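One structure is given below, encoded as structure tokens.
For this depiction, one protein chain was excluded, whereas all remaining protein chains were kept in their positions.
Read from first to last, the chains carry the letters A, B and C; within each, the first residue is number 1.
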Amino acid sequence: MDQLVIGIFGLTGCAGDQLTILNCEDELLLIAEKVTMKSFNMASSRELAGRVEVALVEGSVCQPEDLAMLREIRERSRHLVAFGTCAAFGGMAAMDQRVHPEVLRDTVYGPDGEPFEAIRARPLSSFVKVDFVLPGCPVEKGQLLETLSCLLKGSFPDIACTPVCAECRSRENLCIVLERDEVCCGALTRGGCGARCPSLDVSCAGCRGPVEDAYYAVNADLLKGRGIDREKIRKKMMLFSAPAGMGERLEREFD
Amino acid sequence: MLRKRIEIKHLTRVEGHGGITIELVDGTVKTVHMDILEGTRFYEALLKGKGFLEAAAIVSRVCGICSASHAVTAQLAVEDAFGIRVDSRTVRLRELLLLGEIMESHALHLFFLLLPDYMGYPSALDMARDHPIKAKMGLFLKQLGNRIQEAVGGRAIHPPNVMVGRFGKVPGRQVLSDLLACVEDGLALTPALVDLFASLEVPVLLEEATQYLALSSRDGYRFVSREIAATDGKVFQASEFSRVCNERVVAHSHAKQSLYSDRPFAVGAQSRVVVNGGELTGAAAEALERFVSAQGGMGRGNPISNSMAQAVELVHALQAAKEHLVDILTNGAGDAPPETVIEPVKGTGIGLTEAPRGILYHRYDFDDNGIITEADIITPTAQNLANIERDMRLVAERFGEISADGVVLSPAMGCLANRDLSFVLQVIARAYDPCISCSVH
Amino acid sequence: MHNPYLPEDWTIMAMREEIEDHFFLELRPPAGSRVWEYTPGQFCGVSILGIGEAPISLSSSPTRPETLQMCIRKAGRLTSAVSKLSVGDVLGLRGPLGKGYPLEQIQGRDVLILAGGLGMVPLRSLMTYVLDNPERFGRLTVLYGTRTDLEFLFYDELTRLGKSGRAEVELITQEVRPGGRYRPENGDRKGFVTDLLAGGFCRSPGETFVAMCGPPVFYRYAVKTLLEKGFSKALIFMSLERRMECGLGKCGHCSVGYRYTCVEGPIFNYWDAYNTPELIEIREGQPWINS
Partner (left out) sequence: MRILRFHKSHLEVWLDLIAETADLYVPKKAGEKAHRFERYEDFQEVDLSYTRTILPPKKFLFPPEETLFSRDAGSDSYHVPEIPDRDVVLFGVHPCDINGIRVLDVFFGSFDRPDYYYQRRRKKLRIVGHSCMPDENCFCQSMDAETAASGFDLFLNDMGDHYLVTLGTVEGDLLLGDRADTLPEATAEDMTELMAGIRRRREAFTLELDTSIVPQAVSLHQTDPVWEELGEKCLTCGCCSLGCPTCTCFNIRDTNTLGGSAKRSRTWDACLYRDFATVAGGYNFRPNRGRRVQHRYYHKQVGFAQSFGQPSCVGCGRCIKMCPTGIHFVEVFRALQENSLKQEMGRDA
């Protein structure tokens, strides 16, 4: 049988999702045996052009070069996977969509910087067709392996879209909202992490992106009702739970 | 006038997107640019207006490889601003976490990004087919680093467990003793590890005097300190760092660059070994001695030695991790973390750590409510960029004209023999193990 | 103890693309096993371990016990994977599941089969069953409508049946497309399936057994016409789709009101459907229970 050909690409991001592939230490040699990985610049100098069956694309579109690269990848690939939260939802860089990118640029680079075109981070789906979304900041190793295994069988995996609360309750954790009156984004956020943070007694930051019907208003009311400062709630939810394009909804439902 | 341009569009086996452009006019190097093409996420701007509790979660996303350093450094800055003192177990656990990151990062660099150059393979996966034992050693050490980060930080990348003043959940006794057993296994590998890297013929590309900077500590080889030492003998305090490294915007790159007294300088494993090597003990000290005698010293300006310094640090990290684990297991693991009441105070906080690639600096200004009003992040790769360009210029001046025209380097250059200039330039860049996501943040 | 979650490995004996993205499959049981005893209207769980499982109606009749037949529409992960299989491949089957048509109740009656679009798939099972037991049933009428004539399932079989005189068969389509199967010379008509109900085609509507299956909008209009024509609430049976996972009345996904459609359905008579909360919205804007 022909080997499965996967392309691994990074747009603007932290490379954490690509690193997660390398972090599968126990499985890495087996992966290399079963899968041909093209364009994995982070790990290999072997630049392979040509078509790929599946492109795993990490990062968000933050500059015109990213967009050109994304379009080229789409051309070359039969299936395109938004690999990680940045690719899926825009990620951390996409928060505060209301602030003009030039303001951000000038804050960081000051008046001396050579002006380059600043655009706000957007998820892949804003520009090209995305066939499958594997969220996570970074993606969960288990889900990554499941995706690769499933791709070897010619299918995308069946990945849960239930909120983090489902796993948190199943693990019989204490509810951070109820017990500590802290902001927790668990109910807004896609599970699949095994409620990693609440299980550490750390409130969910929403890093896996929002569930399909994230309901900001209720979350906001609930937390406000528990005496948590409105701004604190907004800020926490802004991190990940309100990805590009949804931030406005958050603001609206908040007021 | 004969103009020549050497362009490397995409550096491979480094983290992120970067390239190199060199222009020669009549055989003289005119410009050397390390082009950082990575998109900018404007982290310093995003931090403005966010609360102190979110700082670590935000900045750890700057980089997947150095996320633990960013998280710890952010919390150090917050604690510095609010005058929070943390208990000794938290201090140890943070160091342990950073050691895990060092192991993971160095093992990744040495075995996956660097060794293929020496062994003549395009990637570690190609190399692994012919050299499974070496590959497995690398994987084991890398995995050990990840295990430590998972156990302490709660996740190998972007560790959520690192909180202001404490850890969310302190790892339990069982987890720590399992880790200790793994660290012992890792220590058993160190002779083979040192042999492997001592057996490599390290080409002496350059011997120009180089300025090294590292956090200095007088109580052992540490990765957290508030004092910076330079190899010119000067010592600085945390608050002086931004002045000392003088970070500024450059035209050709999205990453800023730094100069120390108007000259490029280096940070990272090599700098740390040069500055603090005397504090190394046991097998790490022996390894250093072996590399020094083989290569005539770490501080002689050869950037390729950085990799050997990383190998020394791998040995040290294993030793130090063992020490921390034994201490925490003896003095209490897994108990509820201390409750810290955090009262925001208006003012400035600075965090400093040695990330795998060198000094990492975070500075935040807070208002009365603990909201960030101003943020500054200076990453090691950004500090190194000017020095990388300097090294490339020197090499290009020395070898450029001849090798670019097809004349190859001498056999004395080890793995670089028979290679053209563009390959050599890539090897220099990789020797610094640049982290481009960090440098443009 | 029997473990009803375990599938059996059946082998694909025949496979063809019936219409675009709809695959007809014929399967034989694992060596040493026989085809299950089942009733028209029942379904089974079809699975490929590693991809998943989906509920699929049986299209064959227990009167022809050598194989099972089904028609799979490529819609989700599992059905897409099935569409890539070929003769000789193995498929996991679990069943028979659900409750089929109440055959005793049909005994001696005229049978009207009313299909909309893909609804023909489960109804083919009942149709074949009635044809194979002519002594037990009265007259058989098959009325089948589709949105376009590209969507006619089992077209040749139905046309042959109509010509044979063993049943009255009427096909109708809303839209004729290039490459479609619409043939006016075969008596095919253009229009809505409810148009077929306009004529006085039934001897005694109140005594006729009606089996219908189709999309929700089809039920809404067809049921209204049937009731106006005097068909009995107790004898109109509809096959209803819900998300069925376990097929054992356990996982809860198919539950509506107090019913688990995977065990108490998918065949319900009109009265049950009308009176079970949520099961079907017969009238537009109607609340989910009709009080």
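Methods note: a residue touches a chain if its C-beta (ideal position, glycine included) is under 8 Å from a C-beta of that chain, and two chains touch if they have at least 3 such contacts.
Keep in mind that this is a model prediction, so the values were computed, not measured.
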Which displayed chains the hidden chain touches across the whole complex: A, C
Among A:5, A:37 or A:148, the residue in touch with the chain that has been omitted: A:148
Selected residue (touches chain absent from view) among A:93, A:108, A:177 or A:207: A:177
In subunit C, positions touching the absent partner: 1-7, 9, 47, 49-54, 73, 75-76, 78-79, 241-243, 245-246, 248-253, 255-260, 263, 277-278, 287-289, 291
On subunit A, residues whose C-beta touches the chain left out of the figure: 27, 30-31, 34, 145-146, 148-150, 152-153, 157-158, 160-163, 165-166, 169-175, 177-179, 186-187, 211-213, 215, 217-219, 221-222, 225
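As a working rule, only the chains that are shown with their structure count from here on.
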Approximate Å spacing (C-alpha centroids) for the pair subunit A, subunit B: 25
Averaged-CA centre spacing for the pair subunit C and subunit A, given as whole angstrom: 42
Residues on subunit A engaged by subunit C in the complex (per definition of touch): 149-150, 153-156, 158
Touching residues (chain side subunit C, partner subunit A) in the complex: 50-52, 77, 80-81, 84
Partner subunit B, residues of subunit A touching it in the complex: 10-20, 22-23, 25-26, 28-29, 32, 37, 40-47, 59, 61-63, 65-66, 91-93, 95-96, 99, 101, 103-105, 107-110, 112-114, 116, 118, 121, 137-138, 196-197, 199-202, 205, 207, 231-232, 235-236, 239
